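The complex appears here minus one protein chain, its other protein chains still in place.
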Amino acid sequence: MPRTDFGPPHYGEMLPPVIKRNYGKWAYHEILKPGVLKHVAESGEEVYTVRVGSARLLSTDTIREICELADKYCDGYVRFTSRHNIEFLLSNKENIEPLIAEVKAKGWPVGGTGTCLSNMVHTQGWIHCHTPATDASGIVKAVMDELYSYFEEAKLPAKLRIALACCLNMCGAVHCSDIAILGIHRTPPRVNHEMLAKVSEIPTVVASCPTGAIRPNPKLKSVDVIEERCMYCGNCYTMSPAMEIMDPENDGISIWVGGKVSNARSAPMFSRLAIPYLPNNPPRWPEVVEAVKHLVEVWATHARKGERMGEWIERIGWESFFKLTGIPFTDKHIDDFIFSVPTFRTTVQFRW
Amino acid sequence: MPRTDFGPPHYGEMLPPVIKRNYGKWAYHEILKPGVLKHVAESGEEVYTVRVGSARLLSTDTIREICELADKYCDGYVRFTSRHNIEFLLSNKENIEPLIAEVKAKGWPVGGTGTCLSNMVHTQGWIHCHTPATDASGIVKAVMDELYSYFEEAKLPAKLRIALACCLNMCGAVHCSDIAILGIHRTPPRVNHEMLAKVSEIPTVVASCPTGAIRPNPKLKSVDVIEERCMYCGNCYTMSPAMEIMDPENDGISIWVGGKVSNARSAPMFSRLAIPYLPNNPPRWPEVVEAVKHLVEVWATHARKGERMGEWIERIGWESFFKLTGIPFTDKHIDDFIFSVPTFRTTVQFRW
Amino acid sequence: MAESRTPRVDELEKGPWPSFVKEMKRAAEKKPAAGDLLRQLDLSYEEKVGHWKHGGIVGVRGYGGGVIGRYSNKPEEFPEIREFHTIRVNQPSGWFYTTKALRSLCDIWDKYGSGLTNFHGSTGDIILLGTTTENLQPCFDELSDAGFDLGGSGGGLRTPSACVGPARCEYSCIDTLDVCHSLTLEFQDFLHRPQWPYKFKIKVSGCGNDCVAAIARADLAIIGTWKGPLQINQAAVAEYVKNGLDIEEEVIERCPTRALAWDAANGELKLSAEDCVRCMHCINRMPKALKPGTERGATLLVGGKATILKSAFLGWVIVPFMSLTPPYTELKDLMGRIFDWWDENAKNRERIGELIYRLGMRTFLKEVGLPPVPQMVFRPRANPYVFWWPEEVKRNA
Amino acid sequence: MAESRTPRVDELEKGPWPSFVKEMKRAAEKKPAAGDLLRQLDLSYEEKVGHWKHGGIVGVRGYGGGVIGRYSNKPEEFPEIREFHTIRVNQPSGWFYTTKALRSLCDIWDKYGSGLTNFHGSTGDIILLGTTTENLQPCFDELSDAGFDLGGSGGGLRTPSACVGPARCEYSCIDTLDVCHSLTLEFQDFLHRPQWPYKFKIKVSGCGNDCVAAIARADLAIIGTWKGPLQINQAAVAEYVKNGLDIEEEVIERCPTRALAWDAANGELKLSAEDCVRCMHCINRMPKALKPGTERGATLLVGGKATILKSAFLGWVIVPFMSLTPPYTELKDLMGRIFDWWDENAKNRERIGELIYRLGMRTFLKEVGLPPVPQMVFRPRANPYVFWWPEEVKRNA
Amino acid sequence: MPKMVLAGIEIEVDEDGFIQDPDKWNEAVAKALAETEGVTELTEDHWKVINYLREYYLKFGIAPMIRKLCKDTGFTLKQIYDLFPSGPAKGACKIAGLPKPTGCV
Partner (left out) sequence: MPKMVLAGIEIEVDEDGFIQDPDKWNEAVAKALAETEGVTELTEDHWKVINYLREYYLKFGIAPMIRKLCKDTGFTLKQIYDLFPSGPAKGACKIAGLPKPTGCV
């Protein structure tokens, strides 16, 4: 019988000595340049961080490579960030440039701090999930290739967080990202009645539908989908393999903007629908890449210094956002779910 | 057979000549003093308005008295405002003071313009309705007696609109008033099964409940109320006399604040719960009068010039509102109906 | 006189504000019903409970609405208000009257009713407060001779109302009185013969100040507005400042979109016209200096209503701008389509706003033929529950 | 070499950003499963559709979660990924590692798995991407020997995570790493043996910047904050200004409550402490000059989650301030009450936020014993649908 | 509760003259009620409306909405008012012995 319930390794074992010594006693920090942070402790000690972009999907050999660098420059310690970047923590300033040189030689980017674009939070897609409406890693790679210089150079008005989720389950934080890329299905599930009768809990399938589109069909020991009430979320598929939702002809991508998580200045905000549909076009999803780039550029051109995407839009008004970006406004943009009413404009105040 | 479907008298027949001449061609206005407006037309002509407070519930003889004054000073024309005040329209400036003198002699107040308190919009109460949780005219009279000087003198930071409705049907605009006085029931309806079976449409009664608290009881040909789900709105009583809702022991009043209707500066806002319950205490409802007065005074003391009640509260935060007014915050203040979620605080930004 | 029979309500004769009790007593001098009403009210004050029975359906021939039936639940004690129905009389647009018209109303009401009125009810009607079933028809007959028609009640159109507008207000961007009158006449059948799932209210305000509270109380709010820059008389602005207006604090800072700037050096008010959301604030503060722009029309909003059933709604923008000139054909056509869609789809007692909430704005817009525009929402949807019309996707099979 | 068998995904080897395809190819050199995975992905790129079967329930002895089962729907074509389950390994708080620990993970995974990982999954786990059913137990056995336990999946607690916090951040108001670790240990049974209606996530951020996106992604978000005025070093402020910071435009104007003023004459930053809502902005702009106040603790928020079923929620404040010192008894007790109430009342697959929405915040607060405070809401209710507890009214019979 | 003698039997009605016990209704009662609503003769068209209302009520427990009434009977609302001058709610429903329409007044 193996040991169980011992929990993760204690973080204390994993902290570099300089950090252990100054734990909870940091005084301030500076961004020396994109990707390089300096934190100064009350004791006067300093720790330097070099942040390196990662594919997130890593082979063990690449992790070993990271370890080699960490051994060489960082006393054998390394960390990862909440957005999947690699952070090398250096107690010796002199090591910064040599480390960066080695990192760059491997073709890894250094950046992602301050007003840079950081890494995209994303999901499994066709690599490992069963409900995706699109791939994850492929689009991320294509987008980051195109926006690469924004990771390495601090030339944006503010932080830019892009995220991707391959279906409406939204693993990750696409619902609160400056720009979110979201895989969507667009046709109702196809019910395999024979299979459903055998392998599914009918009440669970019925209850799984957010819009009440599923009715039991006792005759077939199965369920029926009221197609006009289905908005293709795929939650019934999660509950039953007999509710096939993937549809290569119609699945695709939607783009959302203006979310944020931090409480800085403005309260956290949800991302909101910008582009209802773009086609799946592997391997490089040019329409999606183009759309994201366009959004970044319009924002970068118009926002004030320090203004996140959503803060900029809220200041100029969504009317102006659609005007400036040239994105058509459609009935899809108008909320029609439970909390729709508070999004309706209940004032004659608006821009033309 | 009488004439039908001829509609209201044409407004054109009712307009004073000076207004007819300058219809749609007004240039600007001034408030000469509380209750007295001067409107200047592009033609240079002027019309003076003397606004007089009214009990709204008027006897025909009082209307005749109004007519006498209108004949004497206003060429036989008079109007009423959307808040039930009387407006005397004078083309001759010289008539203003004599008119005011006569009005005052009758004990009628002149005021209600600009940053005055205007008349209270209200409802029928025990005078003529079948679902009230309180009276209307009596409370209005008691409150206006107390706040009288605010009607006659322009000493508030901004407009102040107080309204009263005697039940949750909210006839009037209590849902969007600076201060709203609202009659509430607090106990579930008592079902008279025998009566219900005879005189009611059961499906209609069931459908009338906003919280789904009513279930058909086929055995009794009646309905049952799930008491924990009932919030005493009385809508089922509107649908059936067999759902008695009035309860002298528990009916009473709640106070709401911060609503507005105009689009000036801020978008229109709903009034929000300040005091969940005050007792019915006729004939002068001292607790209610005291509470309203207190709210007016706290606002008047703290608001900036031009700041409506709701604008002031939104600036300082509702946390501060409860602190400054000393009103206890309870679970009743937290929304639990359909659109509750957008009212929950989804940020760590708040005041202590 | 002996002890008062109404000691509680008598208290409300005191105090500076005009007393409704005095009004009731005044009416009671001629009309016993008013006296019984006062006494029943005093009983309510004692017992803290109302004394009217539930509901009441009474009316006049040919109409399905306009009268609210009431019966005292103490008919023995208060026989004069055993039947005590209210008649709703459609007010003239803007609540303007000749004294002649008012007096004729008083005379009719003294003849047939309690001598008590509300000037006005909160929908806007003239409320004639209390008469018997028997008197309803003759009273209406005389009202109609005097040129007064009934207002609305029940599941139909309710009496529309309008702010004073062009009659006495320099801000009005539309002819509120005429729009109100014209719509009332156009849709009278719906007003007099309730035939819809529930009530429908229309209110017309000449500008964003919304002096009839249309956005809060009308299923259809028609609110005047304009396109293009507001009109600025720079000299008059300077005059306000000279006379002590703290323009920075009271105007510039309060503009919701910061569309204004005050160039103190040159005494000039600068407007970023595309940022002005026509809130009216700066105009309100400086009526001699600022005016709405010259291209005028109205914003239409649907859905405003009070609490029952799904909670109160403020009206939602459905048409950002419509120019309104008689005979208002575009408006009336649209209203016809809205009424029709609502009547066809709503459940019993479901107001238009609730129906739109239930079926989705997309359905409403499609069915009444309105194009979706960003002005309809504060912000787009945050949830990904997007519906596609069948024709927008490729269906296999 | 001949024509590539994966022409489509090969395209993604190009371009400057690190390529996951290269990673897969690198792993494929040793591990055939990685090769089949790449080829199946290429097929997905061709057909625009996924090739994994539905669901999968596999695991290790004694645990109910921690593994996501997957089976290729083309097992003949891609036999190496016929079974391809993911193991979720609980990361150390803050994602700090010794290279030793990392290498031991790599060795184990090379032995039992595909050689592919996610560092990390978006909940925070180390994701070991793909192995067979057979290898699960031995793999776990070796992981456990190496000191690594499994993370969460299924209807239970999910792997908590924390921002870097006191380890390297001067803003942290709480010991995020310790809180995270301590809660993980305390509630491990819930993590390893799913027993709840649905998942429950915990994330810990040291301040309002919320660097783990707790408010958006955690059923319970623990976010550091403080009471009392923030700490100002006036000299350091002046230094920022001297060095070119446009303090008016970049700091004063952006403070959400306008709690700051810049006294340029005296070079002094004025704070209206009671108006500061601790948004962190001014501190972020001037980290050398400003610091959180000295009385520190955390705000607790519940309900954050993604879309399904009732749409995404951001977390709601339930405790404005709780001071957090080991062993965090007050916090753990409260969590116990919350778990219990939720478990007792929720429907299948109903997250805590959805349950609170359904039953009302009043019920939640009462049952878990929290006092209602105005900090819980942006604003009070606008609808009058207020419930009274039976003991609050006088019941007649 | 007041009582009225309708078609020879004493029947409880409310103040508005709606019968209080739907089971007491029959054709004779309908005729008697019609008189109280100014309908002197019940023609075939009247019966069409009355029977429709009754059947609908017995089936669904509610009165039909006006739009449905018109659609299903084929009468315009104007024609219904011509038949029942006090309208479908106060007139036709009363004569058909339905409970008093509540709600929206």
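Think of it as A, B, C, D and E in the order they're written, each chain with its own count starting at 1.
Definition applied: a contact is a pair of C-beta atoms (placed from the backbone, for glycine too) under 8 Å apart; a residue touches a chain by one contact, two chains touch by 3 or more.
Please read these numbers as outputs of a predicted model, since none were measured by experiment.
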item: Omitted chain - touching chains that are shown; value: A, D
item: Option touching the unshown chain, where D:8, D:48, D:193 or D:362 are the choices; value: D:193
item: Residue of A:201, A:228 or A:290 in touch with the missing chain, whole complex considered; value: A:201
item: Chain not shown: contacting residue from D:21, D:34, D:68 or D:247; value: D:68
item: Hidden-chain contact residue, picked from the options D:155, D:208, D:287 or D:380; value: D:155
item: Interface with the undisplayed chain - residues on chain D; value: 53-59, 61-65, 68-69, 71, 83, 153-155, 189, 193-199, 343-344, 348-349
item: Footprint left on chain A by the chain that the document does not show; value: 198-204, 208, 238-241
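In the analysis below, only the chains that are shown with their structure count from here on.
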item: Touching both chain A and chain E (chains); value: B, C
item: Distance from chain C to chain A - Cα centre to Cα centre, in angstrom; value: 48
item: Approximate Å spacing (C-alpha centroids) for the pair chain B, chain E; value: 38
item: Multi-chain contact residues (two or more partners), chain B; value: 168, 170, 175, 204, 208, 210, 233, 240-241, 247, 263, 268, 270, 337-339, 341-342, 346-349
item: Junction residues of chain D, two or more chains touched; value: 208, 210, 215, 223, 256, 278-279, 307, 311-312, 314, 382-385
item: Interchain contacts, given as pairs of chains that touch; value: A-B, A-C, A-D, B-C, B-D, B-E, C-D, C-E
